[in-house]
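Below is the structure I would like to discuss, written out as structure tokens.
What follows is chain A.
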Amino acid sequence: MTTELPLLEIKTVFKAFGGVQALSDITFSLNPGSITGLIGPNGAGKTTLFNLISGVFPVDKGKIVFSGTGIKNKKPHTLVDIGISRTFQNVELFESMTVLENILVGQHTRTRCGMWGSILRFPWVAGEEKKAHQFAMELLDFVGLNGHADKTSGDLPFGWQRLLEIARALASRPKLLLLDEPAAGLNIVETMQLGDLIKKIREQGVTVLLVEHDMSLTMEISDWIVVLDQGEKIAQGTPRTVQADEKVIAAYLGTAGKKTED
Partner candidate 1 sequence: MELIPWPELHAMDQSIMQEILQYLFSGITNGAIYAVIAIGFSMLYNSTDLINFAHGEFVMLGSLCMVTFFGSMHLPLVPAIILTIICVAIAGLVFERLAIRSVKHPEPIVLIIITVGASIFLRGLGMIIWGKDAYSIPSFSSHPPLDIAGAKLLSQSIWIIVIFLVASVGLQLFYKKTLTGKAMEANAISKRAAWIVGIPSKLMVMLAFGLSTAMGGLAGVIIAPITMSSYDMGTMLGLKGFCAAMLGGLGSLWGALIGGFLLGILEALGVGFVSSGLKDATAFVLLLFILYVRPGGIISSADANRF
Partner candidate 2 sequence: MNNHQTRNRICYAVFSLLIILAGYTIENPYYIQVLTFIGINTLLALGLNMLMGYAGQISLGHAAFFGIGAYGTAILTVHYNLSPWLALPAAIAAAMIVAYIVGIPTLKLSGYYLGMGTLGFGMIVNILFREWSSVTGGASGFIGIPTLELGPVSFSSGRNYFFLVWGFVLTSFIICQRIIDSRIGRALRAIHDGEKAASAVGVDTRKLKLQVFVLSAAFSALAGFLYAHLVFFISPGTFSFIASIRMVTMVVIGGMASIWGSLLGASLLTLLPEWLHAFSEFEMVVYGLILMIVMIFLPRGLTRGLLDIYERANKKNDH
């Protein structure tokens, strides 16, 4: 599609848990500024792949290259620092904290006030806090949660919690955003709004990798689709080519097709 270097490259990645081969020989890459959908039936290894990219588990074999550097075996927090951010399948907010505080924690890697800074309150600390505040407010605006900054995040309705989690992930100013089933549990209207939000995020120059069961959403917003089945990559291409791919239909759409219908 473009001549740019890919933002993320997955090169012949293998991962096993105990005796079970969760992923084998996965290779694909993400172009900067694209939205890529990662699909596959349950147990295909999508979430495992997510956890490998975000550093939760180490890679057994193979390479993951982000912006030209290998990120194999890096800890999750370092990956956030270099620009990979994620959300979780079952929203994982800091529930006792306010909406605003959640986003402020999201900016952890983009602020630097440490123990001494907080105890001695150096002059620059206040400036940093102020900037972080402003950015947090902007993000709330961006995802459409303005006006709810001081609410306790655990008390929000589920749909808003999703939005907040995305906002929190964006707070670290990532280059790559990993969204793990962001539409799960949302109604049709909310899903449509989500689609728009993801496109808006891409417009900000953030590359998006998306795991999603909602086929219509995935097919509509993705530039590129990668299909996994039982730990192996069975197809990739534009939504149209993938939808036409016989292997995919056989392995996935054939069974999951029912799901999209209802």
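The rule is short, and it goes like this: a contact is a pair of C-beta atoms (placed from the backbone, for glycine too) under 8 Å apart; a residue touches a chain by one contact, two chains touch by 3 or more; residues count from 1.
With respect to how the candidates were assembled, all candidates are chains of the complex that A comes from, given by their letters.
It should be emphasised that the depicted structure is a prediction, and the values quoted were computed from it without experimental measurement.
A.B. asks: Quick one: in this complex, who touches chain A among 1 or 2?
C.D. replies: 2
A.B. asks: Tell me, which parts of chain A touch candidate 2 in their complex?
C.D. replies: Listed in rising order, the residues of chain A that touch candidate 2 are 54, 56, 75-77, 80-81, 85-86, 88, 92-97, 101, 104-106, 108-109, 111, 113-115, 117-119, 121, 125, 128-129, 132-133, 168-169, 171-172.
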